[in-house]
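Missing here is one protein chain; the remaining ones are kept as they sit in the complex.
As written, the chains take the letters A and B, and residue 1 is the first residue of each chain.
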Amino acid sequence: MNSHTGQKYSLGDLVTRFGGELLGDASIQIRQVASLERAGLEHICFFSDVRYRSQLQNTSAGAIILGRKERNETALPRIICDNPYAYFAKVSSLLNPEPATMPGIHPLAVVDDSATIDSSASIGAFVVVGKNVKVGVGTVIGPGCHIGDNVSIGDDARLYASIVVYHDCLIGDRVILHSGVVIGADGFGFANDEGRWVKIPQIGRVLIGNDVEIGANTTIDRGALEDTVIEDGVKLDNLIMVAHNVRIGAHSAMAGCVGIAGSAKIGNRCTVGGAGMILGHLEIVDGVNVSAGTLITKSITKPGTYTSAMPFSKHQDWLKNAAHLRHMDKIVEKIRALEQKINELERKKS
Amino acid sequence: MNSHTGQKYSLGDLVTRFGGELLGDASIQIRQVASLERAGLEHICFFSDVRYRSQLQNTSAGAIILGRKERNETALPRIICDNPYAYFAKVSSLLNPEPATMPGIHPLAVVDDSATIDSSASIGAFVVVGKNVKVGVGTVIGPGCHIGDNVSIGDDARLYASIVVYHDCLIGDRVILHSGVVIGADGFGFANDEGRWVKIPQIGRVLIGNDVEIGANTTIDRGALEDTVIEDGVKLDNLIMVAHNVRIGAHSAMAGCVGIAGSAKIGNRCTVGGAGMILGHLEIVDGVNVSAGTLITKSITKPGTYTSAMPFSKHQDWLKNAAHLRHMDKIVEKIRALEQKINELERKKS
Partner (left out) sequence: MNSHTGQKYSLGDLVTRFGGELLGDASIQIRQVASLERAGLEHICFFSDVRYRSQLQNTSAGAIILGRKERNETALPRIICDNPYAYFAKVSSLLNPEPATMPGIHPLAVVDDSATIDSSASIGAFVVVGKNVKVGVGTVIGPGCHIGDNVSIGDDARLYASIVVYHDCLIGDRVILHSGVVIGADGFGFANDEGRWVKIPQIGRVLIGNDVEIGANTTIDRGALEDTVIEDGVKLDNLIMVAHNVRIGAHSAMAGCVGIAGSAKIGNRCTVGGAGMILGHLEIVDGVNVSAGTLITKSITKPGTYTSAMPFSKHQDWLKNAAHLRHMDKIVEKIRALEQKINELERKKS
């Protein structure tokens, strides 16, 4: 585990900052967060799932964050609150601040004279910044990033190394982009002209709201005619493909390897599990959860969880089974034939 | 929407360049393409699907491109042609030319003395160009690209920022590579030697034909012994994996997140929908369409559309359903037993 900071906080400090009810010695010093299994006296942990009760009983942690119902699950010094995991997140952010970055433009960056870079921003080595780019207060652009003409990046954003943002895209405040992210490459638009593909220029942009985080090597294509839009608070994991003209509603979250095809509109507070795929030109309402490995082929008009995953088997069993999966229509026909015959037998009987 | 150009063209100009029949005032000036919904007087739109008839009726566009059958669907100034979408593509390319790039080699690029860079080509900042590399007329290599030894890139190609081309690969004319593309990394070849993997050196190349476009973060591996080949006019979307020794036939197109395993041979004018997967050592004839989310496990010898996607359900319904999917063989057995019993009952009857 790394430790960006040696700074400690007392339990009293923590409840002053983040609220909650403190049971135990307010002067106990906390240096870092940890798992129940690995924690020592200077660590704080969270507990929110009774399946881990034995880990809680055996932990050597200095303090625990836990929910109101679980207040008596341990006798250790503890903070009682409504949402232990969110509380833990805030404590961990306090204990693990982003390392300070020197403001200023690295001498080996190439920044166009027309760009407006806030004096508190940091531009790393081998960065290229195009014409009319704006970079806001406290924003950090890591080494090797390429920021196209007319791009605007808000305040306190963090672009890690080797990110590309194509021309004209807008990126909000407190956005985090991880390495290898590509924002604003051309959407996949071609007209077929007698067997050959003619490119449709992609003249839309990508608009990314505030508080968005995007994982490593994820790509978000620019719109064909209008814009691709990622709303506030969206969290995207690694290696996700967001196609042109997609809109992802506020506070939606998607796990790794997800694909969203062109012009799909995803609602607010949706989730998509790993490798979920959403076809193009669909609309998905707010509050939909798509399970991992699930292919969504039609619009979804009601909140809830949707799944299409095929269950796995031992390969030998699958071999016996799989061929039948292609002949469901015949199986259903056979059942109908049986039903008719039985009805006939019963009729004759009576 | 961006606008790389302020240049306008009259409807008369357009039919002079691209053909078609003009109905209406030839002097009407067009500045940009747009969707029917967002268009204004200086915009031209296309119409090819009667499902959007109400949008056509309500549009404020200055002119419409539409097919011969639809010639009377609007009274607006219009261009009648055989393929409205391809016509629209050409008009849009005219109105949205690539921004001009300054020819020459950026002073912060590292270009080997043995490389042959055409004087009209543009090599961006922080580019590395290896030994004996050739770069053709009008080709643009964006910032941060790395071009390995002996690579040849044709004329009028466009490599966006942060692309890697490994040694010995060949790239044709008018090829477009988007950011994060990796061409020619080692294929995945290992021999198992008593539980350990021994690397098979990958000594083939990647050969990319003319007019190919490859989306962001797509990877195309070099061949093991022979070459991986992407033929003319192929269009690949983002985050696609093309393994070693694959051949993709001319004018085939593949959507995002597709995977093509080693030594698969894909015919001409094929399409693969998003997240389609094609296993290794297969052959797929010309004119095959693989649906989104479909896994191709055997060679395909006839053109047509092929699908394996599992339909999605509400999760509660899926839970009731999914377990049975693993026991198709038992279901089929039960049906056979029923058929036998009924045959017996009927025989006794008669």
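The definition used in the following text is that a residue touches a chain if its C-beta (ideal position, glycine included) is under 8 Å from a C-beta of that chain, and two chains touch if they have at least 3 such contacts.
The structure displayed is predicted, hence computed values, not measured ones.
Visitor: Considering the complete complex, identify which of B:I214, B:L239 or B:V272 is in touch with the unshown chain.
Guide: For the chain that is not drawn, the touching residue is B:L239.
Visitor: Where the complex has a chain not shown, which of B:R38, B:R53 or B:H167 is the residue touching it?
Guide: B:H167
Visitor: Give the residue, chosen from B:R205, B:K235, B:H251 or B:K265, that touches the chain omitted from the document.
Guide: B:R205
Visitor: Looking beyond the chains shown, say which of B:N150, B:N210 or B:S252 touches the absent one.
Guide: Selected residue, touching the omitted chain: B:N150.
Visitor: Considering the whole complex rather than only what is displayed, give the residues of subunit A touching the chain that is not shown.
Guide: For subunit A, the residues touching the absent chain are 1-3, 32-35, 38, 83, 85-86, 88-90, 92-93, 95-96, 99, 106, 108, 124-126, 142-144, 160-162, 176, 178-180, 211, 213, 215-217, 233, 235, 237-239, 251, 253, 255-257, 269, 274-275, 292-293, 309-316, 318-319, 322-323, 325-329, 331-332, 335, 338-339, 342, 345-346, 349.
Visitor: Taking the full complex into account, what residues of subunit B touch the chain not shown?
Guide: Residues touching the hidden chain, for subunit B, are 108, 110, 126, 128, 144, 146, 149-150, 162, 164, 166-168, 180, 182, 185-186, 188, 190-193, 195-201, 203-205, 217, 219, 221, 225-227, 239, 241, 243, 257, 259, 261, 275, 277, 279, 289, 291, 294-297, 304-311, 313, 317, 320-322, 324-325, 331, 334-335, 338, 341-342, 345, 348.
As a working rule, only the chains that are shown with their structure count from here on.
Visitor: Can you give the whole-Å distance between the Cα centres of subunit A and subunit B?
Guide: It comes to 26 Å between the two C-alpha centres.
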